[in-house]
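Just one protein chain is left out here, and the rest sit where they should.
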């Protein structure tokens, strides 16, 4: 396993095993892999499994969101303070199926005081956009 | 198992095993149970498992969203047409932990032409609100 | 002028001229009238003027939003603390034209800690829904 393809449950590429990510068992259980972890920026991918489809046979929207949410959480925890998701909006643009690889790239759009906005784009293995998410963060112990 | 507590992957209470829900393997894999399935209204619950927590030890936001999204999908597929989620906005109001039961109640707010809006409230076992979701739907083959 | 139809710039029906509303010159300039002002609930209306249409000849979406935003501001300032809008999402469901009366009804959906969510429905004079807004509030000096 390459250094840039650590499971979300085990570690990250850019820092020495941040405790937050080491313990993200949900992301690990969903097979997410962290490719990039920088302040304000993160890339996480996941291969859609057969047990991830909804009643229409396509990837469950909740799991597309979960992938984006993990990338968001990594990107918005930029420093020693705890930053939580206040909310997020997702637009679904295309459906995917088992076997496809989804990659979520989160980038800080703006941070002002304790509030932050992050854009998370989810693409498939061809680079086509599957979903766009805008996350709203709130930093707990700082300004 | 009571008639009103069928897993999302097996069937629903109010109708004779709608194909859409019988095949929702993602919701079934997450342990979701459908309690109500009426046109414009749905109730789905899930017990938070140990493998559903994020790096902060609380329920992964993506899985809270997934629960709401399943309730939304059931509520918005009100007739013989296929209705898909265009998008949704979630606000996170409180965190939860393994062992807690989350219940999502989806209700149609308005439907106009092929567009619909649905409110989905997620509460914990005490009735306290955990998250609020507004889903946007688009009906494919009808008006 | 009936007691329940005071301009937004002059006063409100339920309280003795709350300073916040007396000074809302923007809402007054747009012809808004406050019909109800209770903690967590507000009703505000506006007649669409000829100078409120966009390039398609229909009511400018920004002014539909402005009406909802005023109702939201009144509803979410429930006590002696200052509560501000963090953000809001609007879905446009139908277009309107000059001469029509738009009425926005704001209702608290949930308030938890310093965060609040309010639903604002904008209808025309026939009661048909024109827009749905969900507002997110933050209370500055309280808990």
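Each chain gets a letter, A, B and C, in the order it is written, and its residues are counted from 1.
The definition used in the following text is that a contact is a pair of C-beta atoms (placed from the backbone, for glycine too) under 8 Å apart; a residue touches a chain by one contact, two chains touch by 3 or more.
Since this is a predicted model, take the numbers as computed values, not measurements.
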Item checked: Option touching the unshown chain, where C:73, C:102 or C:123 are the choices -> C:73
Next item on the list: Mind listing the subunit A residues that contact the chain we can't see here?
Entry: 89, 91, 93-94, 109-110, 112, 115, 117, 119, 121, 129, 132, 134, 136
Checklist line | Where the missing chain touches subunit C, by residue | finding: 18-27, 29, 50-57, 59-63, 65-70, 73, 82, 84-92
Checklist line | Absent chain, residues of subunit B that touch it | finding: 86-87, 89, 115, 136
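In this text, only the chains that are shown with their structure count from here on.
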Check: Which is it for copies subunit A and subunit B: same residues on both faces, with over half shared, or different residues?
Finding: same
Next item on the list: Work out per-chain C-alpha centres and flag the one nearest the whole-protein C-alpha centre.
Entry: B
Checklist line | Separation of subunit A from subunit C, taking each centre as the mean of its C-alpha atoms, in whole Å | finding: 36
Next item on the list: Provide the C-alpha centroid distance between subunit B and subunit C, rounded to the nearest whole angstrom.
Entry: 30
Note to self: Can you pull out the residues of subunit C that are in contact with at least two other chains?
What the structure shows: 89, 115, 136
